[in-house]
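In this view, the complex is presented without one of its protein chains, the others remaining in place.
In order of appearance the chains are A and B, and numbering begins at 1 in each one.
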Amino acid sequence: MSELLRLTDLRLAYTGERLVLRDIDLVIREGDVTGLIGESGSGKTTIARLLSGELEAESGQIIYAGTDITHLRGAARRRATQGMAMVFQDPYTSLDTWRPVAAQVEESLIIRGERDRDERRRRVAAILRAVGLDPERYGSRVPAELSGGQRQRVAIAAATVARPRLLIADEAVSALDIPVQAQILNLLALLSGSMGFACLFISHDLNVVSWLCDHVAVLHEGEIVEYGETGRVFTNPQHPRTQALVRRLARP
Amino acid sequence: MSSGSGERVIGRRSSGRLGRSARLVAARLLQLVATLLLILLFAFVVFYILPGEPARIMLGPNATPEKVAALERSLGLDQPFPLRLARYVGNLLRGDLGTSLRFAQPVTRLIMERLELTLSLAAGGLLLALLVGAPLAFIAARHPGGLIDRVILALSRIGLAVPPFYLAILLTLAAGALFRSFGGVRYVPPHVSLTASLRSLLLPAIAVAVPRVAWVVQFLRGALVEQFEMDYVRTARGKGLSRPAILIRHLLPNALVPLITVLGLVLAELFSGALIIEQVYNLPGLGRLLVTAVEARDFPLALGIILVIASLVVLAGTLVDLINGLIDPRLAHARPGRGTVLR
Partner (left out) sequence: MKRRRTLPRGGRLALVLLLLLLLAVLLVPVIDGGRSTVMDPARRLQPPSAAHLFGTDNYGRDILICLFEGGRATLSIAAGTILLGCLAGLVIGALSGFFGGRVDWLLMRFNDALLSFPSILLALLFITVLGGGRWQLILAMGLMFTPSFARVVRTGFMQQRSSPHVIRVQVMGASPWRVMTVHILPLILVRLSSAIAIGLANAILTESSLSFLGLGIPPSERSWGRMLHDAQSFIFEAPWFAVFPGLIIVFTVLLAFILGSALTELRSATISPGDVPAPEVAPAQHPVVEPPADALLGIHELTLAADEEVVHGISLHVSAGEILGLVGESGSGKTMTALAVADLLPRGVRRRGGRIQIAGQNPDLLSAHARRRYLASKVGFCYQDALTALNPLLPVGRQIAESVRLTGVRDTEAIRARVLELLTKVHLAEPETVARALPHELSGGMRQRVLLAMALAAEPDLILADEPTAALDGETADIVLEELGRQREQGRGILFISHDIDIVRRLADRVAVMRHGRIVECGPTEEVLTRPQTDYTRLLLASQPSFARRGLLLGIQTGGEKP
């Protein structure tokens, strides 16, 4: 598979005092689900915010689909990052409170330039069904009328309806109860399998990452200390940090 | 097991709480000066740039061109704007606010003569707002949503809607009905007789204070209810502390910050309230002076009064920030917040 996203020597400091990210190198190939794991304050979310364009790296490069987007802003960035989508931890704040969910899902298609209204309606209904929400019953509801799990399904539908190439999921399941989390994880696994999008799955939960991801990158104090295939990292961790993580997990 | 050696207690590297306060004082004083300059600049621009010919407006349509030119010279209007501003600031630093056109006396002296009354009225109003508002807020917050709470809230809402001058008229009517001999309010300065002075200011102070009582009640009640619901109060209950101990050691310090904040806002509004109430009761304070100045288009006098009151208000706000920063060190890091009450 070809390379979709490449981070090279990415570096960022807050207030000039503390280095938040140092020399981040990471490659995600098309269709690859990569887990980014680390404790709170390790810089996981900072990487997500660099990709979303909220923050700008001080040095290094972000190459997405062959284009250097590190310092791109405005319309040029929007053109270059076509096919990126994001899912957040709290589905409630990541949806508009006042609008019916079907309209919010449809908006993704409008943004991507789908002009045919009937085609949009058809695809919205299809994706809502795919995430397990009956479009007739739920499409006209506003987020307040859905449960937490249903809201996260809507967020995933809105992110995937336009067939993304890269889905950035920032702690997308960590606020959910275990049975609901299981359903959302199943959904992500099934969708990424059937649609073939790549995913950067950011989480603090090693169990979740080990179940879902093809590759794992371990972030510790702003540095990627280990990267590899999930199986290899879990059976044969190299860095002491990873070893401690895996040991804690494997304890009876 | 490691003992978390990488962990640090944040924010106590160099100085203690006192050092932080000293830095806070310096920062706030600097801010005070900047704010005052800004207000001055603003007032100056409004006074001297907006209209065409201030001197002509002041003297009226029948003035001869020679008279207008003379006044312009005496006001320094023939000079470029930055120079005028600089001269005004220079004079201001020496305590000279110029000369009143209407009274042909130094503005500073006119203000000083009347400052005492306005200050006492504002102070009286503040005291009343605190003494009446705070207990009411505590009573209301004991059982949020209960009958007493709802009655107090409804009353405070009405209190907010009553213009102070209307209240002053109603009070006068009531006093007239109660005491046959009531012949209006006549101000007695405190150095003549302190008790008589207090008595003479009672009605005006009530009229000024009532809407602000409503502020104190609504603000403090909200803060108290919020604090009552806080987890740390539950923690304190779980420790088996008595109610008074929880109230004094845990709740009060946390409720103090909102209380002082609202008192600062109250003080600012009390000044404008006092300006109007002086008119109703014919009290010779800054308010009446300002109304006279505005009516007479006496620019130097009006500007002087407004600057003095603005300084007092900004000073009060700075004091509030300082005290709150001492009570709650978390605020010392945050940016200073002015009033959040909507106009």
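In this text, a contact is a pair of C-beta atoms (placed from the backbone, for glycine too) under 8 Å apart; a residue touches a chain by one contact, two chains touch by 3 or more.
What you see is a predicted model; the values in this text were computed from it and never measured.
The absent chain, not drawn in this view, touches the displayed chains A, B throughout the complex.
Among the residues A:L7, A:L36, A:A102 or A:L212, only A:L212 touches the chain that is left out of the figure.
When the omitted chain is restored, the residue from B:V89, B:L194 or B:M230 that touches it is B:M230.
Against the chain not displayed here, chain B makes contact via residues 1-5, 7, 9-12, 34-35, 38-39, 42-43, 46-47, 50-51, 54, 144, 157-158, 160-166, 169-170, 172-173, 176, 228-232, 234-242, 249-250, 253-254, 268-269, 271-272, 275-276, 279-280, 290-291, 293-295, 297, 299, 302-303, 306, 309-310, 313-314, 317, 327-330, 338-339, 342-343.
Panel shows chain A; residues 39-40, 52-54, 74-75, 78-79, 81-82, 84-86, 88, 90, 92-98, 107-108, 111-112, 142-148, 155, 158-159, 162, 168, 177-179, 181-183, 185-186, 189-190, 193, 204, 207-208, 210-212, 230, 234, 244-245, 248-249, 251-252 of it touch the chain omitted from the view.
Everything that follows uses one rule, which is that only the chains that are shown with their structure count from here on.
The centroid of the Cα atoms in chain A and the matching centroid in chain B are 51 Å apart.
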